[in-house]
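Here the complex is missing one protein chain, while the rest keep their positions.
Each chain carries a letter (A and B) given by its place in the written order, and its residues are counted from 1.
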Amino acid sequence: MIILFTDFGPGGPYLGQIRAVLHREAPGLAVIDLVSDSPPFDPAAGAYLLAALMPQLAEDAVILAVVDPGVGGPRAPVMVRADKRWLVGPDNGLMAIAARYCATAQWWDITWRSERTSATFHGRDLFAPVAARLARGAAPPGTLRRDGRHAGRDWPRDRPAVIYIDPYGNAMTGLRSAAMAEGRPVVAAGRTVPQARTFADVPPGQAIWYENSIGLVEIAVNRGRADRDLGLAIGTPVEIAAADDEAS
Amino acid sequence: MIILFTDFGPGGPYLGQIRAVLHREAPGLAVIDLVSDSPPFDPAAGAYLLAALMPQLAEDAVILAVVDPGVGGPRAPVMVRADKRWLVGPDNGLMAIAARYCATAQWWDITWRSERTSATFHGRDLFAPVAARLARGAAPPGTLRRDGRHAGRDWPRDRPAVIYIDPYGNAMTGLRSAAMAEGRPVVAAGRTVPQARTFADVPPGQAIWYENSIGLVEIAVNRGRADRDLGLAIGTPVEIAAADDEAS
Partner (left out) sequence: MIILFTDFGPGGPYLGQIRAVLHREAPGLAVIDLVSDSPPFDPAAGAYLLAALMPQLAEDAVILAVVDPGVGGPRAPVMVRADKRWLVGPDNGLMAIAARYCATAQWWDITWRSERTSATFHGRDLFAPVAARLARGAAPPGTLRRDGRHAGRDWPRDRPAVIYIDPYGNAMTGLRSAAMAEGRPVVAAGRTVPQARTFADVPPGQAIWYENSIGLVEIAVNRGRADRDLGLAIGTPVEIAAADDEAS
């Protein structure tokens, strides 16, 4: 199975071209479009979203992860053997947090190149063909990085900021609920936001945070839009409230 | 075949996670994404859109219908045996009009629960696994409601309001054309809008209504956007014009 995690948007020509390549290179294989609206130009935000989604992906999945503002520049194309899964994409941090979740993670440089690789669409010309090969069980077309160096290796395990706005205006953060904030309010855009189990537990219009379905701190306004109502955007800092904030 | 009718949006992580569950629980089965932009938070609007789409769906389809602002609250998870189809989703009215279309409709409480059901994503944790079971031909994991009570049972058969704005800005209403308005103008946002067969029949810029391809009254502006040009939004009332309006 090949799983797509990208910022290509669901309707445009990029995802369609990738699907056409995968169909040609690995016909009959299941391809699942997991996320196509990861924040554009922002591998760091995507890294924490991808990591939170990893535990539920099939154990032998090949994950094509492409948020690649530096395409055509010096960043390297890589493959990561993360337990029994493969991650394929640019070495810009996007896969760093997901790899860190795993018991074992080996980083490989992709050395294969197609006859004609465009300067701006490595997703189609490089990453998709490599993902198809790996999904067919072929040997990884590259070389193991003995030192394991990669972009994002110094990023923190949690990211105290908004990483994704969903279609309802709910704001996911890069904070894991269990590890970081259970029972504590969070502070975002100057507001102290208490925890609740779900939006259905509070009156319409009230802001809360809860542990979302992938284990992250998520801020919502019941039947409202947290992004608009609270002024949240990708990158807005979200902090755990200090003890005296809880009393206020 | 499993058909998805949701407000999850086409690009985000919700639909992707549901597809991953369906692939795991019912591998090889066709999954068709019928609607992923039903108006959010609004099961009533979605109910009339789903009902209008029902007649063309395969007779043995399992329809996963999720517009679920009350997820995690007291609303029950249900299955409906509607002729030979199954509908699976929240008991909040979303499936009520579609079920009423059918010769027979039996309402079942879903009693099965997964080991870990999140508070905010029953689509993934509850409805998708149940839909996969039903699509595989397994017995319904629940109990029949002898009295057939369900949310939305007192909703009218037609809804005199805008229920959906399409990508062109056309406004679908919950009024069935044949039953309600054939040959009569409609009134929306203070404007009296005459009927035409299609937008191609009137000059660019003119507002009309026509019977759309799923039998509903739809308001459009030829080569314009009815939502913006006429000030229409989800929920805007749309009435059949009185006889004297026709003369004006």
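In this text, a residue touches a chain if its C-beta (ideal position, glycine included) is under 8 Å from a C-beta of that chain, and two chains touch if they have at least 3 such contacts.
Note that the coordinates shown come from a computational prediction; the quantities given were computed from them, not determined experimentally.
If you put the hidden chain back, the residue from B:G9, B:P43 or B:P90 that touches it is B:G9. The missing chain, though absent from the display, is touched by one residue of A:G72, A:G148 or A:P237; that residue is A:G72. Those residues of chain A that touch the chain absent from the view are 7-17, 19-20, 23-24, 27, 40-41, 69-74, 118-121, 124-125. Counting over the whole complex, chain B has residues 1, 3, 9-11, 30, 32-37, 49, 53, 56-58, 164, 166-168, 197-201, 210-214, 218, 223 touching the chain that is not drawn.
By definition in this document, only the chains that are shown with their structure count from here on.
With centres taken as mean Cα positions, chain B sits 31 Å from chain A.
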